[in-house]
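A quick write-up on the structure given underneath.
A protein chain is absent from this complex, but the other protein chains hold their places.
Going in written order, the chains are labelled A and B, and every chain counts its residues from 1.
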Amino acid sequence: MATETDSHGAAEAASVCVDSHGGAIGMPQLCGDWMGNQIFWLIVTLVVIFLILSRVALPRIAAILAERQGTITNDLAEAENLKARAVEAEEAYNQALADARSEALRIAAEAKAEIQGELNDAIEKADAEIGARAAESEKAIAEIRAGALESIREVATDTATEIVGALGGTADADAVTGAVQSRMKG
Amino acid sequence: MADDAHGAAAAEHAAEEGGLVFHPMDQFIVKPLFGGDTVGLFTVTNVTLWMALAVLAIFALLVMATSKRAIVPGRSQSIAELAYGFIYKMVEDVAGKDATPYFPYVMTLFMFIVCSNFLGLLPMSFTTTSHIAVTAIMAMAVFLSVTIIGFAKHGIGFLSLFWISAAPLPLRPILALIEIISYFVRPISHSIRLAGNMMAGHAVIKVFAGFAAVTLIAPVSVLAITAIYALEVLVSFIQAYVFAILTCVYLKDALHPHH
Partner (left out) sequence: MEGDIVQMGAYIGAGLACTGMGGAAVGVGHVVGNYLSGALRNPSAAAGQTATMFIGIAFSEALGIFSFLVALLLMFAV
């Protein structure tokens, strides 16, 4: 390095900072001859990079990120919307179910009431009919009974008159009738 | 005549190769690409080549990778988005929300430094960021623009950056002196940190490569090169990050000079 510099010397060097066979003399970083070149190309490079970044790359990446953010937000909103709609649909379903149930109950109650009414009517009618028939029958029975009593009295009077006649007595019609009458009461 | 001298020197150089000879600084030499010996202002040199490659890398990463504008990003597009988000968040967090207009400048510096550092890690490559001239220009640009922004936004009130009202009154002039000195040391430390890190790492790798010529310690040397190379990959990124984050810190001082 430094000894090399001494042995070759700067005189035969290709430039001030490089010795004759391409080795560095001292620090290449401190070689003033090269700095202008480096600074020039650095400025060119930085300007090019800055133009690429500010004109093309950064707006594009920002747009991509914003678009993605927008898509995510939209998707979330849509998912939220769908969820709300699902909840709504469930509510509507439940509502319909409840409606149907109450309607069914109402119809059942109505039907029951109607049937009950019809039944009551029928029972009433039947009762009335039964009552009428019973009354009629009672009446007939009473008639029959009355008829039967009358017949019995007649038969008894007749029989009694006959028996009395057979026994050789003379039947007093009023006495026989009175006797039969008292007997029948007793 | 020049050829004769050159041949003789080359022979002498070749004779040296047998022993332990280190040329850790040869990798930093600026060479004209298309012949010629002199490096003029506009000469196309290896500096030009590697800076152009850095521009190409940035173009490929940030423009070509995002050309599909996919909502669900591929591998390269997500790297571009990651870099964008990383630097944007850093500017926002460190320098404040009102610093986002300066985000493209910070992004430019960061992308250039990180691409140059990583390209410099390729064998036989040239590390543009290892040159103090390069980093000093970037640091001076940051220093000057930050100072100008500070004075443009706050006028003379920007000087309250140096007058720490939280400190007791007798201490303030001393603190102001220290603050002013540290303010002017900023571009120096800002540039030398990057260049020094890159130069040191590459020089150390080269020194270990010199040791590899001795058979006895060659395995150790190769292992050491591997380890230092891994460290250099880390350092390459961290130094770019540090350069960008310090730019943000200085920007914060310019935008909010009151402590």
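Rule of thumb we're sticking to: contacts are C-beta pairs under 8 Å (C-beta built on N, C-alpha and C of every residue); 3 or more make two chains touch, one makes a residue touch a chain.
Just so you know, these numbers come straight off a predicted model, no measurement behind them.
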Inset, instruction - Would you indicate which residue among B:A52, B:A176 or B:V242 is in contact with the undisplayed chain? - result: B:V242
Inset, instruction - Based on the whole complex, identify which of B:A141, B:I192, B:A212 or B:V233 touches the chain you can't see. - result: B:I192
Legend entry - Selected residue (touches chain absent from view) among B:V30, B:V47 or B:M90: B:M90
Legend entry - Footprint left on chain B by the chain that the document does not show: 25, 90, 93-94, 189, 192-193, 196-197, 199-200, 238, 241-242, 245-246, 249
Legend entry - Positions on chain A contacted by the hidden chain, ascending: 1-2, 26-27, 30
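FYI, only the chains that are shown with their structure count from here on.
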Legend entry - Centroid spacing, where centroids are CA-atom means, of chain A and chain B in whole angstrom: 68
Inset, instruction - Can you check the complex and tell me which residues of chain A touch chain B? - result: 1, 4, 8, 12, 14-15, 17-24, 26-31, 33-46, 48-50, 52-54, 56-58, 60-65, 67-68, 71
Inset, instruction - Sort out for me which residues of chain B touch chain A in the complex. - result: 5-6, 9-10, 12-13, 16, 22-23, 25-26, 28-30, 37-43, 45, 47-48, 51-52, 54-55, 58-59, 62-63, 66, 69-71, 73, 77, 80-81, 84-85, 103-105, 107-109, 111-112, 128, 130-134, 137-138, 195, 199
